[in-house]
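The other protein chains are all here in position, but one chain of the complex has been omitted.
On to chain A.
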Amino acid sequence: MWYGFAGKLLRVNLTSGEFKVEELDKNELRKYMGCVGYAARLLYQEMPGGIDPLSPEAKVVLATGAVTGTLCPSGGSYEVCYKSPLTGTWNQARSGGAFGPKLKYAGFDFVVIEGKAEEPVYVYIHDGEVEIKPAKHLWGLNVEETTDALIRELDDPEISVAAIGQAGENGVLYAALINDRGRAAGRGGIGAVFGSKNLKAVVVNGRGGIKVAHPKEFAEAVEKAEQWLKNYPFGSIPSLGTVGLVSLNNSLGILPTKNFHTAYFEQADQVSGETLNRKYQIKRRACYGCSFACGRYTSVGNGKFATPPMEGPEYETVDMLGPICGVADLEAIIRGNYLCNVYGLDTISTGMSIAFAMECYEKGLLTDRDTEGMPLRWGDGEVMVKLVEKIAHREGIGALLAQGVKRMAEQLGPAAEEAAIHVKGLELPAHEPRSESKVLAVQYAVSPRGGCHMHPNWASTWDFGQLDCGMKEFGLPWPPTGMQDESPQKGVVYRYVALQGEISEILGACIFYSWGTEGSCITPQLYAEIVSALTGWDVTAAELMTAAERSWNLKRCFNAREGFTRKDDKLPGRFTQAIPDGPSAGARVENLDAMLDAYYETMGWDRQTGLPAPEKLRELGLEFAIN
């Protein structure tokens, strides 16, 4: 009997058109706790190094965790794990909505996708049944049209559709997988991987349940979480969504602007959460079972950027299609967000690729001849929206932008390198490592998927947020130092921030719920209570920490096998230069190497190579990953 899990893995081979259902091994699952941890084990063991992520040999894992689809309020997510065609590294993309819970209700904790279909197909999973169905008639449709067509075809309005749009079909290297119309497994190019496999969509629905080992204790633990969350430190998430950060970050000089040239945007008020709320918001949107509802549901009634009601924009998208391109027009941003949703594009890499092109145009590295006469000037919302269209269809200059900033810079020559703001090929998101948090600077350098602010955690919780998230008992240094402090201790802090975030990753939980302190968020200790009651396993916070460390190390080993070492753990040169203006003028990153030394050492990793030492891997039971 399984509690908290469906207990099954579905393996779909698109080449042969066959599938099989595998029973999970309880001991092996518990070792990794589930979700991303178990997916890391699957991909490490089943996908040898050096495989082209766009080849039939590449595998994709759709993963849920123990809390997915349960009463636990953070259980609305699922994760897509794969090797990224944009970076060549491990990637995991989390998405909310209802897809994850419905997959579990359909009877599966994991779906492993292998091979390549000869003709376009979609996979339909419903109540334990699996069908691989033709999708030729859907190829060329956008995500919204695909979703509508599938609802009609399957005659079930309650299905959850995760689909690619034209961007994925066309192989845009940062194409996203969009589920439930407006929720994105956004980063790293999973849409291009689906496209390379001729896989248009995965459709799920299920009406089965999830068994709970100790229902009374589970209900009590969840009630405790709900009570604690009444004191959640970020009260603006429900009311303003994540977009509430725009005005706050601008006031602090930490709002990335004009391709990270600066961190202060004069017209920030025009694109703030307050303005969005007042002028364009229809209502809030929540993932399955979530009481925060950080999602926005907005539209633009008329004008050149008229947009039907859609989910978004959130903070990243506002900054990336707005200030990062110098754009101060919220209507253009909403329109650009809508197009990214329907074409299936990661809004972060899209915005950063556009900003990179604007900077190259300003410097004369791109000219009107390259752009078919379209001036790529900072702040032009119309141009930004046109470029989104061109990227999705790889049309004209869009074919260049569709490759991301690392490859663009390689083609435009050394003078363009300085404008390519990425780590390991992943364009940086809307958090400023010079002035928001130096723990974040460490994360950007070492995150397994490249320059990332969310996997495994929002690293600014310690110095920017002043929150311990329940980690003091494990040794998290306290009290926090200033946001711009660059002492090596920040590398030590990152170990705790990363492992605390990884706990959410292995449980399949939304990371937002883990930010706070005892009594105001779901701490590792409270997760241990919830998971114990749910699964019947006697799980402690210490066991969650060990499983998190196992998962974190295994992802590092995955990247090591692909050739990544300490030499790749670096930041764009721009961050060693001072922020030129605004409230944080003068801030820079000067001491990354010393912070990294401290981080590797506290992780038990070799300082020279930055890789897990054999004794650390043995300690974690990862002997198979020792080289």
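Just so it is clear, a residue touches a chain if its C-beta (ideal position, glycine included) is under 8 Å from a C-beta of that chain, and two chains touch if they have at least 3 such contacts; residues count from 1.
Everything that follows uses one rule, which is that contacts and distances are computed from a predicted model.
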item	value
Name per UniProt, for the chain absent here [options: "Glutamine-binding protein glutamine transport system permease", "Sulfur carrier protein", "Cysteine desulfurase" or "phosphoenolpyruvate--glycerone phosphotransferase"]	"Sulfur carrier protein"
Residue among A:80, A:405 or A:454 that touches the chain left out of view	A:454
Full-complex contact with the absent chain, from A:465, A:491 or A:572	A:465
Selected residue (touches chain absent from view) among A:239, A:367, A:565 or A:608	A:239
Which of A:3, A:194, A:512 or A:527 contacts the chain that the document leaves out	A:512
Sole contact to the chain not displayed, among A:144, A:169 or A:314	A:314
Hidden partner chain, residues of chain A it touches	233-237, 239-245, 247-248, 251-253, 273-274, 294, 314-316, 453-454, 458, 461, 465, 511-512, 515, 582-583
